[in-house]
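Only one protein chain is missing from this complex, and each of the others stays in its spot.
== chain A ==
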Amino acid sequence: MSAHPLIFNERVDKALADPILKKALPLTQDRLRGGRINAAEQLGNVEEWRELASQIRSHTIANLDSYLEELVTNVRKNGGHVHFAATSDDAVEIITGIAKEKNAKSVVKSKSMVSEEVHINKHLEDMGIKVVESDLGEYIIQLANETPSHLIAPAIHKTREQVREMFSKVAGRQLSDETTELTAFAREKLRQEFLQADIGISGCNFAVAESGSVVLVSNEGNARLTTTVPKVHIAMMGMERIVPTWNELDMVVSMLTRSATGQKISVYVTGINSPRQSEDSDGPEEFHLVILDNGRSNILGTAYQEALNCIRCGACLNVCPVYRHIGGHAYGGVYSGPIGAVLTPLLGGYEEWLELPYASSLCGACSEACPVKIPLHDLLIEHRKDEVEMGLTPFSEKMAFKGFGFATSHPSVYETAVKLAHSGMGFLAKDGVISKGPGMLGGWTDVRDLPQPAKQSFREWWKKEGKGRNQ
């Protein structure tokens, strides 16, 4: 993961000042939220489903090495090639190597967050290869020269007007706001690209170990074209995106689509077993599966292991009130929202991602929505704990909490502090209200008033009057 040019606070400021983000994002977020809630209601016993899905994922991750081995054996048996990429650089080397060998001039892609993780587009373009995103949202992002700001709705931060303008520019004529006209244009444009492409690169929603299959979930059909029209198909997967058998696949795909958009099932669910066989009417001549580690195996066996259960549905982003206001780009990493705040520091280190675990009010909406029951907000607390234990927090904060620990474990000290609170903060208060405080308090009073501590605390009242009135 590479550093975003701005530091976290600057990214947040930029996002909060962006009127288009404010307009575009909550609308789509509401739609996706509503979809998930409806789907959950239709299901009825959604908690049982979540529990089962969580067990499936936890079991798979706990036995990841044996399932990976099974997957690899089966992909190879089916005639595919498998490559392990320990790092992002390794993945780039593998894929650019294939492109070189095939003398590729153009690549068409369907949606893949793992490909974003390794910045494959840039590396291919540096070789002079034309790369075209075929997912509508990704295509918009590519035209805007941006990165996705949502796991499943990459262009969630864009308005229809912006899309119209970008498409009109490419079309060389003014297009209208009509969805049908905009998508018709994209379809027509992208079809040409499919026919020219030498290589198709896709992601992998799940790989099924028992049959060595790659499964893609999409609503646009572009994934199908990407994986069948070009001569070579490369699928990129994170090493954790695996299910043991088709039985579990059924369950997790259903949870994915229900949690992502509220659909019972997506328009297309494509299973790819192998390159074209003699009896097949279409399909690529070669199939490559690139399995990326890039820091994931370091998460195994730690307190964060459950983060690997993620099926990238985006539900945690859709319910997150912080994401709602700052959008995906402010997080700075490839993955945004609550799962991004958990995952990014794990994959990229605290040095670069120190603030991310604090970008949450710990409201728990994410953990409640997650279809595989990842305790996201607890994992954010875990990060904070690790940062404290590694000595990464500011000195003044450390001292403040040392004092807090001492006072709260010494009742007489605490009582004195409570007693002094009213007069001690008196110099800041006017008519019982503090509207400008120093230090940490300043963060509070920048936005809101703070009442002056009461003249008589509860404990004093109790001693004087409250207690006596009991019987």
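One rule holds in what follows: a residue touches a chain if its C-beta (ideal position, glycine included) is under 8 Å from a C-beta of that chain, and two chains touch if they have at least 3 such contacts; residues count from 1.
Rule of thumb we're sticking to: contacts and distances are computed from a predicted model.
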item: Protein that the absent chain corresponds to, by UniProt name, given "Ring-1,2-phenylacetyl-CoA epoxidase subunit PaaB", "Transketolase subunit B", "L-lactate dehydrogenase complex protein LldE" or "Putative ABC transport system ATP-binding protein"; value: "L-lactate dehydrogenase complex protein LldE"
item: Residue of A:V170, A:L195, A:I265 or A:I381 in touch with the missing chain, whole complex considered; value: A:I381
item: Touch list for chain A against the chain that is not drawn; value: 12-13, 16, 319, 321-322, 324-326, 358-365, 367-368, 381, 383-389, 393, 397, 401-402, 404-409, 411, 414-415, 418, 421, 433, 435, 440-444, 446-451, 453-454, 456-459, 461-463, 466-467, 469-471
